[in-house]
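Rest of the complex left out; these chains stay put.
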Amino acid sequence: MPIRLGELAQRFDCELIGDPDIIIETVGSLSNAPPNALSFLASSAFKKQLPSTKAAVVITRAADAQDAATAVLINDNPYACYARMAAVICPGAIIEPGVHSSAVIAASAKVAKTSHVAANAVIEAGATIGENSYIGPGAVVGPDCVIGNDCRLNANVTFVRNVTIGDRCIFHSGSVVGADGFGNAMTAEGWIKVPQLGGVRIGNDVEIGSNTTIDCGAIDDTVIENGVRLDNLIQIGHNVHIGEHTAMATACAIAGSAHIGKRCMFAGMVGMAGHIEVCDDVVVNGKGMISKSITEPGAYASNFPIEPVRDWNRRVAKIRRIDKLLERVSALEKDAK
Amino acid sequence: MPIRLGELAQRFDCELIGDPDIIIETVGSLSNAPPNALSFLASSAFKKQLPSTKAAVVITRAADAQDAATAVLINDNPYACYARMAAVICPGAIIEPGVHSSAVIAASAKVAKTSHVAANAVIEAGATIGENSYIGPGAVVGPDCVIGNDCRLNANVTFVRNVTIGDRCIFHSGSVVGADGFGNAMTAEGWIKVPQLGGVRIGNDVEIGSNTTIDCGAIDDTVIENGVRLDNLIQIGHNVHIGEHTAMATACAIAGSAHIGKRCMFAGMVGMAGHIEVCDDVVVNGKGMISKSITEPGAYASNFPIEPVRDWNRRVAKIRRIDKLLERVSALEKDAK
């Protein structure tokens, strides 16, 4: 949606250096933007691209504005400012109200008239879909699920049963919410299944990535608070609790009954054992293993970066001789006395 | 389903301390149980919740019974006992026989009349569905798959082709069974695909988690024996063999032709290289990397727990100077002679 630069500046409270009558029609990265595009400089790593960009305007912090050869919108948080402006310039598809003829809606399900249920989607008994929501092709909303307003379940999402979500949530394709948790009791005859009877409760403004799985609780519910962001291929076990505005990158695995505080950030492939807690404002680096509770905010890590195989193998061999090394140093200390 | 406490005790062979006429109507965790609920104490970690629980009755080991303020059911395996009782008190949905009008069943497929095929499911040519089984909405049962009795394929499960499963198996949403294994041969022109021609054979009482993938064999079959339990987002490569009652937590990845024994337990994120073996009764801790065969039962590990980033980075730097340290100690030893 084309918009005057002056209107953008005013609407999003930025100082504008440049011609307010320029029309912005799209967005672009600094290196590839077309001449009618809005771009942004969020990280100093990209500062060298600033003089040569073909964008019409770049959002920068005040300190970086003088390096631009283009019009500039000055903002303290260029990335967030870009996000808001991009949502106006390139809005998502509008939800067309209605149920596709191939969708199957149980007689006891309720779908608001402003919502869209796409081809071959299935809404099962007792489910409720709020206003202006979108249920994509092939998505399944299982028995007794409750979906709020302005939500989006993309193609082939599955809500198994007893999942309740708030407003403005997005679930990407292939995500599975409310499947049985992993509960097994060992007996002399082998494992027996422990019935998984709880549900999943999810707040507002939550976004869940493709093929991510969030299990139902064993007895009580699994809980995801407002504003949580989970990337693709993440596992959230039964009865996990994730606090507001916590974000996890891809392939994290959170075991059952783990409790994670607010505003935490886990990089990719972090693992967390069950029945432990992480307090608010904890950052964990990629591939970190959380095996005990964390009670102090801060940044944590436990991963070795790669090295050439020959160096690495030598190092591992030496580490394995650390016992011997300790003994040798003790012997030297004895001799020295 | 409400049940008298006396009947529960008798049916599941527990000693009852308390009023046999109490009616149990639901289950609950020790901390949140309503007054008509059965609860259980399986781990001493929760013993402190025993005096204050509002449950009607708690299953405990004999040694813990005196700490309860409620009625008590005494059993040597409270968790398994709870699992069996919960399945009676809160039974799963009954399978309603029949095929939904939107499901598509190939002419050559056979579906037992006692089974249910849900909306928009697809059963392809030559597939067979046994008695009392449930094929969920959007699930696909590919050509020549054979499904036993009392099985459950939840919404959006995919059996690609040539998958045979026994009785009482459960597949959670998004799991994919029988897709091509990862077989590629390098040539001067790049990779060429190696046809994946085997199937998948799965025994009885197997449960497979959401979005878990089990590939078909390259030539012979991939085999999962009776009673195996796999959590969500696990990868089982082509021609893997998993022995009876082995269980894996989320996000394990088992490479092709790995052979895993009976009663093994892998915690989350364990990786196993291809063409190696793990014997019976092996436990591997979270994030462990199995790169050589294991021939002795027991517990194994290879993971560093997280530390504050500053401490961790210092430690890694010091570990990288272990070569130097070895040289210094050798020099000291020479001097000392």
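We call the chains A and B, going by the order they appear; numbering starts again at 1 in every chain.
We adopt the following convention: contacts are C-beta pairs under 8 Å (C-beta built on N, C-alpha and C of every residue); 3 or more make two chains touch, one makes a residue touch a chain.
Computed from a predicted model, the values in this text were never measured in an experiment.
Peer 1: Whole complex: how many copies, 2 being shown?
Peer 2: This complex, considered in full, is made up of 3 identical copies.
Please note the rule applied: only the chains that are shown with their structure count from here on.
Peer 1: With chain centres defined as C-alpha means, what is the inter-centre distance between chain A and chain B in Å?
Peer 2: That pair's centroid distance is 25 Å.
Peer 1: For chain B, which residues count as touching chain A in their complex?
Peer 2: By the definition above, chain B touches chain A via 27-29, 32, 45, 77, 79-80, 82-84, 86-87, 90, 92-93, 100, 102, 118-120, 136-138, 154-156, 170, 172-174, 205, 207, 209-211, 226-227, 229, 231-233, 244-245, 247, 249-251, 268-269, 286-287, 303-309, 312-313, 316, 319-320, 322-323, 325-326, 329, 332-333, 336.
Peer 1: Considering only the defined contacts, which chain A positions touch chain B in the complex?
Peer 2: Residue positions touching the partner: 102, 104, 120, 122, 124, 138, 140, 142-143, 156, 158, 160, 174, 176, 179-180, 182-187, 190-195, 197, 211, 213, 215, 218-220, 233, 235, 237, 251, 253, 255, 269, 271, 273, 275, 284-285, 288-292, 294, 296, 298-305, 314-315, 318-319, 321-322, 325, 328-329, 332, 335-336.
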